[in-house]
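Omission of a single protein chain aside, the complex is shown with its protein chains in their original locations.
Labels run A and B following the written order; every chain starts at residue 1.
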Amino acid sequence: MKGHTNRFGLVAFAAVAFTAMIQPALAQDAAAASTIASADAQYIFNTLLFLIGGFLVMWMAAGFCMLECGLVRSKNASMQATKNVALFSIAGIMYWAVGYNIMYDGVDGGFIGSVTPKIIPAIDKDAGTYTVASDWFFQMVFCATTASIVSGTLAERIKLWPFLIFVIILTGFIYPIQGAWKWGGGWLASGADTSWIKDVSGGEFQDFAGSTIVHSVGGWAALVGALLLGARTGKYSPGGTITPMPGSSIPLAALGTFILWLGWFGFNGASQLAIGTISDASAVSRIFVNTNLAACGGVVVALVTTQLLYGKVDTTMVLNGALAGLVAITAEPLTPTPLAAIVIGGVGGLIVVLTVPLLDKLRIDDVVGAVPVHLFAGIWGTMAVPLTNGDANFMAQAIGIGAIGGFVIVASLIVWTLLKFTIGLRPSLEDELEGLDKAEIGIEAYPEFGTGSQRLAG
Amino acid sequence: MKGHTNRFGLVAFAAVAFTAMIQPALAQDAAAASTIASADAQYIFNTLLFLIGGFLVMWMAAGFCMLECGLVRSKNASMQATKNVALFSIAGIMYWAVGYNIMYDGVDGGFIGSVTPKIIPAIDKDAGTYTVASDWFFQMVFCATTASIVSGTLAERIKLWPFLIFVIILTGFIYPIQGAWKWGGGWLASGADTSWIKDVSGGEFQDFAGSTIVHSVGGWAALVGALLLGARTGKYSPGGTITPMPGSSIPLAALGTFILWLGWFGFNGASQLAIGTISDASAVSRIFVNTNLAACGGVVVALVTTQLLYGKVDTTMVLNGALAGLVAITAEPLTPTPLAAIVIGGVGGLIVVLTVPLLDKLRIDDVVGAVPVHLFAGIWGTMAVPLTNGDANFMAQAIGIGAIGGFVIVASLIVWTLLKFTIGLRPSLEDELEGLDKAEIGIEAYPEFGTGSQRLAG
Partner (left out) sequence: MKGHTNRFGLVAFAAVAFTAMIQPALAQDAAAASTIASADAQYIFNTLLFLIGGFLVMWMAAGFCMLECGLVRSKNASMQATKNVALFSIAGIMYWAVGYNIMYDGVDGGFIGSVTPKIIPAIDKDAGTYTVASDWFFQMVFCATTASIVSGTLAERIKLWPFLIFVIILTGFIYPIQGAWKWGGGWLASGADTSWIKDVSGGEFQDFAGSTIVHSVGGWAALVGALLLGARTGKYSPGGTITPMPGSSIPLAALGTFILWLGWFGFNGASQLAIGTISDASAVSRIFVNTNLAACGGVVVALVTTQLLYGKVDTTMVLNGALAGLVAITAEPLTPTPLAAIVIGGVGGLIVVLTVPLLDKLRIDDVVGAVPVHLFAGIWGTMAVPLTNGDANFMAQAIGIGAIGGFVIVASLIVWTLLKFTIGLRPSLEDELEGLDKAEIGIEAYPEFGTGSQRLAG
């Protein structure tokens, strides 16, 4: 069975099928046996999917870290690396301590589960169709992703500790509470006694892998934070001039994008939650294809539109185009045809190209473009679900987006405000201009290279 | 079953075997049941192999990106990152739009399949021994690899858009057409009515994972491009002096090499196309071992020979030695013994050390050494197949290499020539000297570091 020819594979399959046909009596018993036998195998396949999907999404933490280290100025790169390692660690602990059970334990059509630590059994035979621990691991890395998104927008002018305190609240409470509403079987999920939603919308909110539940949540929290925090000093002059503050390393930003792209196969693919049947294996495979094509669509649209608009291709727009394509397909990576996936991702790319300058006009300083990528493309992707999935409709999607957005805005606003008026969010002007690496970390990212903090304006 | 002792594993296996022995009647039924039961499990195992192999090969796109960003000068690093993200996206779309079906749909002993988009079924039960979507995904990343190879050779003096147009043709047509000949069941494959090849050579062309079908194709396209494009300005002076133009970041180049090395386990391992039987699982495992050892061989030979030849170890040669070893083993990673794998890879490393300077003497400017690595070591690996695989012979290998090489040379020459005399391939001299990041992209790779474009000639 060498090379890429599928000839022999087909022959082998035919032989098996033939054996089944000529032994009908045996095959009948065997079919039942197969059902039983595959219960164990399915359990292992599903668990393996969570473990593989989980380590791929964990790897996205490195992707965000590289993307952000590449897109901040060198005087803040150690800070950004520190934040990314720290937020992933805090998310892990908080999602164990309270997050998972808030999201999944006894939500039962309501708004919140139990505020208790997650118990991870040593051996959990018969507990479901996969191990509890693999599920926790997979859900945890989603929670961490939400925090990574916030980190990028607020870079270069937020102190370390208030940011980390926000991460504690976000990963332990804000993300899990809204996550409970749909994925935890809460009031936004089917089976819940929320007949008013069905009366109003005629259906149920659909978000396969989290365009809204993960990406827009990070996006809203980041946007509210950016509004309270204000822009980097010198970014927007009183006269209306916008000073570009180019990132310190485009290759690292490209690396981060590729890492995120790779991780997204786990993010979307393993959100099928099962790979123990032919049907599930087909679904996961199709999700891989659509996820990839959506990213491709985002890239190509960003390439072409920045060339047309600016006469040059903008690398950061191309990178964000890939990510916006990925975010857009996340709400429904299974039902679209390949062509639809390209279009959905392409519109995501277009959204980034159009809204990154818009935020600048509004003087909202989003260092890495996370709000266009994760919030705007996330809303687009969620609203696009009914285009390819007959179980979804626009009103139910809007209700989900609105409810989750409203909650995250209010909750984030409270936390950011409390932080602002207690320990404060911003470093001193002096510290900001000198760079947070020197001021807060004491370790420069590139002590031997350039003199970023002196050569480039604040 | 803790730690790395296999004691308990053996006990468990023995228990199973013992149970089978004392229950002969039951075991007979069960054996049949096992056959049936495993049809589903095999399908899932095979699909999983494609998905895992596929994401590993996708990751190679990041490897090429890092390798090339590290080996170009900093004034062209944003351009190189842009090209690598763009080419992977174009490859994905083109391989869906026409490539896959050209390569696999109805080739039937001929030269080309159908020029139609690939249909990805939602659920494809009974369609073969793995899902169609997983196969498309796996084949697509191979197609993208071919384009990545071209990118490196032509770096630093080709404009973005002509390069991307070439990628469209390469990934949509050139790669799939020649791929159809062997892997798509065309005229180079067994079963095809090509008795004249068997009459001449006594056998069939063998290329397990693409030393010729993937790597040499990229290499030929790159070589033809380099000849038409010419060298970087200042690289070869009229007097015969060769000006070194060292890469901007050896750590990124090393990272790229490690990424490629990792991805190659998917490239070669999943080219077994199945892991649903003990025999296939053994084959995939053995391929992992040989793939790794060939890379090791390439590294050690490059270490020793550059030390002997130049009195110093040359890092870029060592990195390319690893890659050449990997390319060399790709034509046949299954049949060699470990020792043979080390030798095959080692010769690959030697080829790089000897032919990189040769290209410079011929004034062919290959920025990253992709032609020695992918073309020369690819030819070596393909010709080495008969040394360990009794089904192969030198004449058939030479026919395959020659036919594919001839086609790619002619096709590439036509496309490059058309591009050269229409929109043009090279940026202006001024743009090239200033660096393509400023001229074509508008975003410098490292705006705060160094002043590469001013400090280094060329």
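Here is the rule we go by: contacts are C-beta pairs under 8 Å (C-beta built on N, C-alpha and C of every residue); 3 or more make two chains touch, one makes a residue touch a chain.
Since the model is a prediction, treat every value here as computed from it, not as a measurement.
From the set A:39, A:200, A:309 or A:414, the residue in touch with the chain omitted from the display is A:39, counting the whole complex. Considering A:166, A:183 or A:288, the position touching the chain not shown turns out to be A:183 (whole complex).
Checked against the hidden chain, the listed residues A:101, A:151, A:178 or A:271 yield one contact partner: A:271.
Only one of A:156, A:280, A:314 or A:365 touches the chain withheld from this view, namely A:280. Seen across the whole complex, the unshown chain contacts chain A at 29-30, 32-37, 39-41, 43-44, 46-48, 50-52, 54-55, 58-59, 61-62, 65-66, 69-70, 77-78, 81-82, 84-86, 88-90, 92-93, 96, 117-118, 120-126, 128-137, 139-140, 142, 160-161, 164, 179, 182-185, 189, 191, 206-210, 249, 252, 255, 271-274, 280, 334, 437, 440-450.
Against the chain not shown here, chain B presents residues 1-7, 9-10, 12-13, 16-17, 19-20, 23, 26-27, 29-31, 33-34, 37-38, 41, 45, 48, 52, 56, 73-74, 246-251, 253-255, 257-259, 261-262, 265, 269, 275-279, 281-286, 288-289, 292-293, 295-297, 299-300, 303, 307, 310, 312-316, 318-319, 322, 334-335, 337-339, 342, 446, 449-452, 455-456.
One rule holds for everything that comes next: only the chains that are shown with their structure count from here on.
Averaging C-alpha coordinates per chain places the centre of chain A 30 Å away from that of chain B.
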